[in-house]
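Some chains have been omitted; the remaining ones sit where they do in the full complex.
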Amino acid sequence: MKVLYFAWVRSQIGLSEETVDLPDDVSTVSELLDWLRGRGPRHAEALHDTSVVRVAVNEEYASLDAPVAAGDEVALFPPVTGG
Amino acid sequence: MIRVQREDFDVAAETASIVGSDHGIGAVVTFIGLVRDISGGESISNMTLEHYPGMTEKMLERIESEAMSRWPLSASLIVHRYGHLEPGDGIVLVITASPHREAAFEASEFLVDWLKTKAPFWKRETTPAGAKWVAARDSDDAAAARWTGEI
C-alpha cells in the first residue's frame, strides 16, 4: 500500500510518502491509522488526533470505517485550506 | 473546464475564451482569490500552496460537473494555482457564464465554497515569526453547508 502525507501531517512525519506492507488484521482506515501510529513517535504524534486528520482512499475522501486493501493509495492530510 | 497550474492566470484571456462567440450568455461572474499580506492579524511575506496531484483535478472536475448540473450554465472555468505565491498574486480563478445572472452568481459562490472545503490544497504562510500551516476556517465549513447534499 502506498501512503501519502500532505501539509503538516507530512512535515511532522518527515515523509511525503511511504510504501507499507499491511498486516492481515488491518482492513479499515481506522485500523490503518492505529497501525501507522505504531511505526514511530513522529507517526504517533502526527496522527494522534483523528479529528484533524482527513483521509482519502484512491483519491476519494473516506471515513474512519472505510475499507482499505493492499493495492490502495491512502492519503492523510489536515482539513484543506485552498481557494 | 478546470486547470491546476503553477503559472499565473490571465483573467481577460480566460474570460474571452469562456464566453467565446456564445451570444446566449447574458451574465459572466468572475471570482479571483488573491494572496493577502495579512492573515489572522499577522503579516505575510509569501506563501506556498501544496496540493494532491491527481485527487485535486478529480475533485475540481466533479465540483464543476455538479455546478453545471445544478444551474443552467453556458460555460465555466476553475483555475487553481499551487507553489510559491506572494501578496497580490492570484490563487484561484472561477468564471461562470449563463443566460441570466442568478445562475452565474449562485454557481460561482457554490464553486468557491466547495473549493475552500473540499479541494485538497494547503496553504503555508511565511510570517515574521516563521512559516506555518494555515488552519481551516469554521466559517468556510458553514458556507459550504449551505449547499445541501454531498458531491
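We call the chains A and B, going by the order they appear; numbering starts again at 1 in every chain.
As a working rule, a residue touches a chain if its C-beta (ideal position, glycine included) is under 8 Å from a C-beta of that chain, and two chains touch if they have at least 3 such contacts.
Remember, it's a predicted structure, so these values are computed and weren't measured experimentally.
Asks: Any idea how many of each chain the complete complex holds?
Replies: In total, the complex contains the protein chains as A x2, B x2.
Just so it is clear, only the chains that are shown with their structure count from here on.
Asks: Using Cα averages as centroids, what's the distance between chain A and chain B in whole Å?
Replies: 26
Asks: Quick one: which bits of chain A touch chain B in the complex? Just the residue numbers, please.
Replies: Its residues touching chain B are 4, 6-8, 11, 56, 59-61, 75, 77-83.
Asks: Could you list, by residue number, the parts of chain B that touch chain A in their complex?
Replies: 33, 49-52, 54-55, 58, 80, 91-92, 112, 115-124, 133-137, 140
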